[in-house]
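Left out: one protein chain. Kept in place: all the others.
Now for chain A:
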């Protein structure tokens, strides 16, 4: 990337998220876009590229109600480049391809977006995030899981957690530290959907979803949208805020694209992507001030910590117990409350929060002098990671 300069994040926006908001996805999206443009000091006329993950999807209720077409139409955008990426390094994919697009001159300012209405969809009598439910037949990799009853990602994450517990002696209490720590952050973020304290007793007493994972190990379906604007190096300099340079990205994938075939299920695609990212920069984990790690399920957080080298394989339970990742820790993770307490914007909310931190806009939860952040998106076999920094 160095030969071409560095792409930069110049604006982020999030809509007024919530549970069962009753607001259409496109209204959430337009609100997030307005806020991202205002932060960047740009107008709609400056946006000449658009990207999303996965694109409009009908197979899982509320999971992705908007494609690039609807958003271009609704916002009246005229673009030189557009892309929806269903097969890529997880939810990070559109931001990565946007970085490549601006560095190769396809566009100057790319609006990357993610919109979900899983909460409204669920309230309407359907269960969110259950692909294939209600269908007579199912193909693809879900065709190996759903017919025998492994319908939910909580089942697949449960497999990883059971094996990880078995090999490394992790317990429910360690995951409880992740969940309660993120809740303490959420209490400092007025936009987080969960605003009541969560104690370890609350966590342990909650019903089991798919062992060893309980209710508070699972993220919260919401309605909302987030927008991340990625700009070319020269274009970024004219924006309102200091550009957040994309220092390095990683998207390696060294196992089959199935949730059960990876040889070592105490690792994820994250481990491949993380190693790939660090080989593209002279920076290392010690240089990181703030982290956004995918927490669709709590178990992903320790796995991402290891994947990105913040501790060794099997050491995350101690790293967490030592207080590294919660409020006041050396490596604070998901300072906006994460998806477990803030609400599930499918990775985009985590990157949004890291950006706020690097711009010093994180209010009561601001990490002092945060300059370098890392974000890892995805669980299971897919992952993308990104290192960003403010000069």
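Just so we're on the same page, a contact is a pair of C-beta atoms (placed from the backbone, for glycine too) under 8 Å apart; a residue touches a chain by one contact, two chains touch by 3 or more; residues count from 1.
The working rule: contacts and distances are computed from a predicted model.
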Omitted chain (choose from "Menaquinol:cytochrome c reductase iron-sulfur subunit", "5-carboxy-2-oxohept-3-enedioate decarboxylase HpaG1 subunit", "ABC transporter ATP-binding protein" or "OB-fold protein") - UniProt protein name: "OB-fold protein"
Full-complex contact with the absent chain, from A:154, A:189, A:231 or A:385: A:154
Candidate in contact with the missing chain, chosen from A:77, A:130 or A:192: A:130
Selected residue (touches chain absent from view) among A:209, A:222, A:248 or A:382: A:209
Residue touching the undisplayed chain, where the options are A:177, A:265 or A:345: A:265
Chain A residues touching the omitted chain (full complex): 127, 130, 132-139, 141, 143-152, 154-155, 158-163, 166, 207-213, 256, 258, 260-261, 263, 265
